[in-house]
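Notes to accompany the following structure.
A single protein chain has been removed from this complex, and every other one stays in its place.
Naming follows writing order (A, B and C), and every chain is counted from residue 1.
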Amino acid sequence: MSVENEMKLEFDSRSCNEGFARVAVAAFLTQMNPTLEEVADVKTALSEAVTNAIIHGYEGKVNKITILCHIRQQTIEIEVMDQGVGIQNVEEAMEPLFTTKSDCERAGMGFSFMEAFMDSLQVQSEPGKGTCVKMTKKILRTENKYER
Amino acid sequence: MSVENEMKLEFDSRSCNEGFARVAVAAFLTQMNPTLEEVADVKTALSEAVTNAIIHGYEGKVNKITILCHIRQQTIEIEVMDQGVGIQNVEEAMEPLFTTKSDCERAGMGFSFMEAFMDSLQVQSEPGKGTCVKMTKKILRTENKYER
Amino acid sequence: MGNNFKVTGTSLTIYLPAEVDHHNAEALKNDADRLIQNQNIRCIIFDFAQTNFMDSSGIGMIMGRYKNLRFMGGNVIAIRVNERIRRILTMSGIYKVIDIYEDIPQQSKLL
Partner (left out) sequence: MGNNFKVTGTSLTIYLPAEVDHHNAEALKNDADRLIQNQNIRCIIFDFAQTNFMDSSGIGMIMGRYKNLRFMGGNVIAIRVNERIRRILTMSGIYKVIDIYEDIPQQSKLL
């Protein structure tokens, strides 16, 4: 395992890329030798952020989503960015069950899941400019030779 | 499956990212519903190009490698780019068994494998500027609902 | 839609895919709702046997079907959930309105 490593992923905001994004980030995470539980946690949080960019940020229109992953020592930092509509009131948006798309059967639990499964969550957003969700998680296990 | 989809992946030229790059591209490919054989072909060709960027392009130094994948209809196009030392004589470099790093036990088969496993291969390179390897492959199978 | 649905009387079993995310949930929703309307469905069984991933889009999808059915006096249950899925269901609070069974409850009045 490198103590420092970085990757950037840019893709179309199509729902068929949600699974792809999860696999790519999980594969990058593997070098930290995480538990299955930790991988599942990261995949869930990432899935929420990417889905939000597709549904809320770009409202279904095709545009670019960027994921930035940075490994530093035992911590993975993940940023999910869109240049979509942005969020008027971030504090309100982050409240459990809050959703602006209840007609689309959104549960309003995206941010709650991100908070529950990661160690930290920061949301930066500007209406009309876009949204950046930054999450970190400490991965506890250590290196395994010849395995990734 | 979208008839058109695109992703860009940028990562450090560390050997521990070779496996990650393969998984990411394979995951992107999955939406085309490829056979296991086709996935293995693409992974092998990609692995050759990424390894070359790490070993030859950057000669072991840490810098950025970019992978661009584009799906158009039934064809996947993959570009692997580095801003490394470049190739003096591309034609010669592409000859089977040719290698400039036989001391590192290189088999000189990277380009041969890329050609064998993909439908087309184009290499653009400028000494001192870097190298871009562009490969395409037609994926024959069709959509499977609910699966990726 | 083929293997993803089974109708028995007024019961609909939905065999969920390996990953229930926004993409897959959208596709399921449309097909499920067509069946629910056309076949006068009163009970939905979400079968998680193949599922190892679900996020909050899955919760929204289940909740949506629950609301539609509840409105007509129907029932929704979840079966064969693994530890991870159980945790997601628990965190979401959806377990309060949807029962989780090991397998299809044979004697149940639900079916």
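By our rule, a contact is a pair of C-beta atoms (placed from the backbone, for glycine too) under 8 Å apart; a residue touches a chain by one contact, two chains touch by 3 or more.
Computed from a predicted structure; not experimentally measured.
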Options B:5, B:30 or B:47, residue touching the unrepresented chain: B:47
Where the unshown chain meets subunit B, residue by residue: 15-16, 18-19, 22, 37, 40, 43-44, 47-48, 51, 54-55, 104-107, 109-110, 112-113, 116
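Just so it is clear, only the chains that are shown with their structure count from here on.
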Chain whose averaged C-alpha position falls nearest the assembly-wide average: A
Chain whose mean Cα position lies farthest from subunit C: B
Euclidean distance of C-alpha centroids - subunit A vs subunit C, Å: 26
Intercentroid distance (Cα basis), subunit C paired with subunit B, Å: 41
Residues within subunit C bordering two or more other chains: 19, 23
Residue list for subunit A, restricted to those that touch at least two other chains: 16, 19
